[in-house]
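A short worksheet on the structure shown next.
For this view, one protein chain was removed and the others were kept in their places.
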Amino acid sequence: MVEIFGIAVSMDPIWLTLEVAGWTTLILLLLGTPLAWWMARLQSSSKIVLEALVALPLVLPPTVLGFYLLIILNPNGYVTEFLRLFGFEGQLTFSKTGLIVGSVFYSLPFAVQPLMHAFEAVPQKLLDAAATMRANAFDRFFTIAMPLSQRGFLVAATLTFAHTIGEFGVVLMLGGNVPGETRMVSIDIFDHVESLEYDQAHLLSAMMLIFSLCVLMLVYALNRRFGVKVG
Amino acid sequence: MVEIFGIAVSMDPIWLTLEVAGWTTLILLLLGTPLAWWMARLQSSSKIVLEALVALPLVLPPTVLGFYLLIILNPNGYVTEFLRLFGFEGQLTFSKTGLIVGSVFYSLPFAVQPLMHAFEAVPQKLLDAAATMRANAFDRFFTIAMPLSQRGFLVAATLTFAHTIGEFGVVLMLGGNVPGETRMVSIDIFDHVESLEYDQAHLLSAMMLIFSLCVLMLVYALNRRFGVKVG
Amino acid sequence: MTEQTTHYLRGRLQLELGNFKLESGEFNLPMQGVTVLFGRSGSGKSTLLRAISGLDKNTRGELSFGDELWQRGKKSLATQKRHIGFVFQDAALFPHMTVRQNLLYGVKRLPKGIEAADFDEIVGRVGIADKLDRGVNFLSGGEKQRVAIARALLLRPQILCMDEPLSALDWRSKAEMLTLIEELVAAYQIPVLYITHAPAEVERLAQNIVFMKAGRIERVESLQEALSRADSPLFDDEGAVSVLQGRIESEERGLHPVVFGENRLWLSEASTADKKTVRVRVLAKDVSLSLSDPEHLSIINHLSAKILELIPEKKHRMLVRLQLNDGQKLFAEITQFSAERLGLEVGQELFALIKSVALTE
Amino acid sequence: MTEQTTHYLRGRLQLELGNFKLESGEFNLPMQGVTVLFGRSGSGKSTLLRAISGLDKNTRGELSFGDELWQRGKKSLATQKRHIGFVFQDAALFPHMTVRQNLLYGVKRLPKGIEAADFDEIVGRVGIADKLDRGVNFLSGGEKQRVAIARALLLRPQILCMDEPLSALDWRSKAEMLTLIEELVAAYQIPVLYITHAPAEVERLAQNIVFMKAGRIERVESLQEALSRADSPLFDDEGAVSVLQGRIESEERGLHPVVFGENRLWLSEASTADKKTVRVRVLAKDVSLSLSDPEHLSIINHLSAKILELIPEKKHRMLVRLQLNDGQKLFAEITQFSAERLGLEVGQELFALIKSVALTE
Partner (left out) sequence: DTAKIAVAANFTKTIEKIGEAFSQKTGHELKFSFGPTGKLYAQIKNGAPYDAFFGADERRPLKTIDDGTGLKESYFVYAQGQIALYSDKYPVKESPLQVLKEAKFNHLAIANPKTAPYGERAEAFMKSQGVYDAVKAKIVNGESIAHAFQYVATGNAEIGFVALSQLVDPQSPVYEKGQYWIVPQQDYAPIKQGALILKRGANNAAVKAFMEFIKTPAALEIIHSYGYSTP
């Protein structure tokens, strides 16, 4: 609990939110990168199906998405059983893990779409040139495609981060709103509203807005200044 | 009320959702186009601030956004007062208008960002060429920039439409959940979940998913086939 | 094809682009025939042409065309009101329109009272009549430029601006297009501002040349003036060049005689268009010198001439400036060894030999 | 600079790209000196070279280099294992790296046991030693190509593939680069597969020429064979060309004598590299004929020759095929009018005149 402008706010949800958003961003970059690379190189009509599937979380109301994730990730469900085979203990839902899993689904399109577009813009000729210099496919990806897509990574990371910060429906459903464990800022604000503590709600909203505005401005500025020009 | 697979569902929320999503898309294209065009042509650092501002609705939890819209749009507030000067009667909240206004705010980045990027990609030389053929600025916009940005429009329209369909927090806060007037599919699903009518919830979710998947696939297919190649 | 009175394009223009500064200095260009902007890459030719066209909003300075004021300080007349045509290096056709739609784009926007040029005539002359309903992405580079030129000509502009219209084309298309532009300029009497790097294009088309360097207009010369300097920037590429003007006569034994003064040149190729005067471009290195009029030699063009000047050049070469007996000047480039062997001196009378097959109109 | 044994690149390759079908037919190319792929735009030169390099996954057919199997049916050896170097038309430098990083990219990836070429030597020879720490976006077109060439050479590839390496350059850079490539090929004895549209490049560099048409290899000829046909596709552009090989001797009075048989040509320019034999490229239209050995003439190259053939051409021209007295062939292009006037006949002995300044090595 700290006092800001004489209003007592708990900082836990803020740190938790940043932590979950950070992990989500990291995981989505790690998982989204190979997916986006693969999709960028697909030519067939399966690409269209995949693009649509990746965009689906946009369409589902987050609470509904959360509800179905709750059912799928239930500790007696197949997914958890499957993970137990690999020595996983504990539970996917109602934990930080659960929040992160939910957010990863929810923000999937925000990571994959910019990455895919960035990868599509990497000139084939440069990859060919690297191949003639004895770089294998992995090597080409890491030394040519990735550095040339840095804008895509920047956009993907920001959108994912921002979107996870603003996440509400999924984390409420999946997390269970346990203080210090799964209560994120968005839920905290809403709880304040519900229990008529408008001052706290306003303060937290303002903090979130200003923080996000700063992050976004920084990223857009970097994006314009340091983009590698290709071609 | 219709029966599907023996489950009674009300179609009203579905029609309403499509209607609100349609209007939102239309309005955002109309408002977002000049905004995006203006932003695309800005060079100064004010562009960065604007980009960040436009992205802000991504960061705000929709329920929180809805709460503040509820305060701002209340019938005694400045916004409504202002509209009354122009002969507006009635109320912004608890009405289809209110839902649309809320959705417009909520989906703003999904319309403006793709349009801005599309406009940025229109070659200056073609606009110059049009100017030498006596086309004024408006004319150039409508006859050159717009047709060449058709992919951007397609993406903006789909994302806006899809995102509005999946909208929950804002419409819940702002709409008043009046059956036949402001009860959208997402709220309807949620109400079914709340009152333990899981069959209806599952059916409606499945319908939404399949419909959205079809729309998205259609759009991505169009996008690849009919994009005008520039340059 | 009416005779037009000559308007002048006069003013001085400034424009800053990043580190580059265009500062034209005063100019006063007669808008008649083709005025070429010539200079090294980066010297600001395109920037000047865009400033003249009003395409860059940051242009400052003064500009008037005839008695129309186009720019004063920051105030500038919008491009679409300047009655100019513009042909860009890469054609800049609208990719979402067919050829016909591209051509009619400007025509539809002509104000009442100004009539477009005859569509069928222009389209026929430019050679795209059979491609009107194609999408422009299915045209070759040369075809694209034809459409771009036709599109500009249809508006009957007061000035036609062309920024390296040929540089993206291969040699074959280039040659065809050059002939086309020359014909069109002659036929429609539209003043042209033409940017090129290629001396051959300058010598073929130019009436006046604007030499640019580092954002400034260095000098403005007529083609004849520019070609009479041995150190002309035009000679950087293929060495010195002379351009002779003469009257063309009807074909004889497959050759086209061109007459100037008492001299007669035989061209092996010439456009069949019924022109009276032609320009013949002679590379100095294609001109040999002989002290006597040689016989038994396949070279049939023997012009009697007098040495005006002997200009030693690097790489043991010698540039010989000759005067033909009708007063026109001709450069010959030979080795210093030959010059010594023949004992050449200023004032000496001799014969200049030029192979017919090396000559083009 | 060891002598290498000649390996053969043999096989037949198929590749479909949209509507285009490459179906090379059997080939067996000695990998020695420069092998040029020549053909019209769209004939499949780039496609064939990409198939040979293994850059296109859909390639089918057979390919082997020496006793290495590179392709059999669908199975193909990955590009990075073929020990080839590739220079692309637009250099394809990595924009996020400095020049040095670009150069070392491949070197770092060489397997143990294969050593890179000497960095300083290559960099110095290619002329980019002072630009190593620049970002590649700050290089001119010519500089970019130099880096691309150095980057490929550093790996000491078994074959160096070059797809129109000069076509994006202006004439000045083109000339410099051509000399450079020639030197490098001679110095490092790396077999080269070279794509170009430009006959001048072919004549300067080629040992063998692979003529392509509509996705097929039409024929494979040595340069001499290709130049002895009057209808050679090489002559489409500037007309017939002869390439004479001779021994260069030391400079005299600013001229470089090149000796073949009893004949002697005086070149006004020659590379200073200490080569013994040079190729001299003579355009047929630069060759004049004289029945007697003329005096008082600035042309100093008079070669005695015999008429082998008289080939009438369009536009009232005549192509005269000559044999010099050391057996080499030379084309002269004159007007039919001149041919009649001089009464030329097959078997006749006469003199071929060539201006020195028109000759380049």
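By written order: A, B, C and D. Residues from 1 in each chain.
In the analysis below, contacts are C-beta pairs under 8 Å (C-beta built on N, C-alpha and C of every residue); 3 or more make two chains touch, one makes a residue touch a chain.
Source: prediction; values computed, not measured.
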Q | Residue of B:Ser10, B:Asn177 or B:Asn223 in touch with the missing chain, whole complex considered | A | B:Asn177
(Q) Under the stated touch rule, tell me which residues of subunit B contact the chain that is not displayed. (A) 67, 70-71, 73-77, 91, 93-94, 172-173, 176-178, 182, 187, 190-191, 193-196
Q: State which residues belonging to subunit A touch the missing partner chain.
A: 67, 70-71, 74-76, 91, 93-94, 172-173, 176-181, 183, 191, 193-198
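Basically, only the chains that are shown with their structure count from here on.
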(Q) By mean C-alpha position, what chain is farthest away from subunit D? (A) B
Q.
Report the inter-centroid distance (CA atoms only) between subunit A and subunit D in whole Å.
A. 55
Q) Centre to centre, by mean C-alpha position, how many angstrom separate subunit C and subunit D? A) 33
Q.
Graph shape for the chains shown, where an edge means the two chains touch. Line, ring, star, complete, or other?
A. ring
Q. What are all the chain pairs that meet the touch criterion?
A. A-B, A-D, B-C, C-D
Q | List of subunit C residues in touch with subunit D within their complex | A | 41, 170-171, 197, 237, 239, 253-255, 266, 268-269, 285-286, 288-292, 294, 296-300, 315-317, 332-339, 341-342, 353, 355-358
Q. Along subunit C, where are the residues that touch subunit B in the complex?
A. 50, 53-55, 78-81, 84-86, 88, 90, 92, 94-96, 105-106, 109-111, 137, 151-152, 155, 161
Q) Taking the complex as given, what residues does subunit A use to touch subunit B? A) 45, 47-49, 51-53, 55-56, 58-64, 67-68, 159, 162-163, 165-169, 186, 189-190, 193, 201, 205, 208-209, 212-213, 216-217, 220-221, 224
